[in-house]
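Rather than the whole complex, this shows some of its chains in their spots.
Chain naming follows the written order as A and B, and within any one chain the residues start at number 1.
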């Protein structure tokens, strides 16, 4: 009965430690959030599943030769998967609303304050015993405030791979929680009259402007922030494929099959970093707390910036659209629209909020570039 | 590196970072304004950019229906209308 012993010694039952069990429970929680609560299911479902697989004793998913080992090292450590996703996001993004009203770029800029302010929080946490965040760690955590998954994963894979799992989970969870996190902040910082402000209709944008826009973004990045070119470059490639109108085949594939395939493996690879030794520590709690702070500060900065701009602008600006500057596309824009409709049932802010929303994607990619250049 | 020093570096990052972000997106705004000034609007006949395109989204494009599909259907229905009329 040698074989029986061997089989038994191999079973999960005989090998489970408490940490593994807790991490599998974390994976199940992520699956629950993804399926029952529809929290960013496209990412959280594979991340949760990957977390479960990675924590099975004796299954060896993360060991050399294991499925998740290959996925992580080939796709995430190299940065290739988040960049491909970002190309697909570029191909899915319509900058029309932004081009029609380019002032809102400042809203997308202001909301990045959430990122940089969170750096202080991460450093101050080091005063509490148990926390030891380097400046790299702090930067990777702060980028959660950018509310942009691929950017957060890309930066974390470069600056703090050990924290990647927690950072990605926090980023996607808070993106899913945007409808809960943002409205109270938005209401607290605005008056009923401000929320009722109607904005002027957007002008039509020409095809040429849409084609030149990604090239202009790329040019500025090349001139001023080469460190951001991997992210911004792939994003602009996707957007150029979309708007050029001459490579529909490629654009459609980038928006659909390619992004889908990579999303499955990106999720699994991120999940593989949710191992007990890297996730079950007090730092993870710190990351979750800091992420919430980053989102909140970003939302507030966006709204305040919109109020300031409203004072000086000729055309009226509803401060609610400032909250969309954190990105979390398109959820934050929908939230701005919804809170606006509560104040005035005839005031549709969605298109106006899309401008700062996509501006926020660029803003956090630029912020990531600054952090890579100065901290990486 | 002690906490004070780290905080100081964070302050630098905050200053440089926000300056850079505003500068960058500000320059982009200028570029977009220049485009608006110098690039002529599309011919009204094209009308492509006026039509509400699907909203950009990394997540919600599941429900999108292929425009080619719609074109195919409408042409099929139109053709049917013709045969019906005949």
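Worth pointing out:
Methods note: a residue touches a chain if its C-beta (ideal position, glycine included) is under 8 Å from a C-beta of that chain, and two chains touch if they have at least 3 such contacts.
Values in this document were obtained by computation on a predicted structure and should not be read as measured data.
Counted over the whole structure file, the protein chains come in the copy numbers A x3, B x3.
Quick note on the criterion: only the chains that are shown with their structure count from here on.
Centre to centre, using the average C-alpha position, subunit A and subunit B are separated by 18 Å.
For subunit B in complex with subunit A, the residues that touch the partner chain are 1, 3, 6-7, 9-11, 13-14, 16-18, 20-29, 31-33, 35-36, 39-42, 46, 48-50, 53-61. Contacts from subunit A toward subunit B in the complex involve residues 40, 42, 88-89, 92-96, 98-99, 102-103, 105-106, 108-110, 112-113, 115-117, 119-120, 123-124, 126-127, 135, 138-139, 149, 204-210, 212-213, 216-217, 220-221, 224-225, 255-256, 329-330, 333, 350, 354, 358-359, 362-363, 366-367, 370-371, 374-375.
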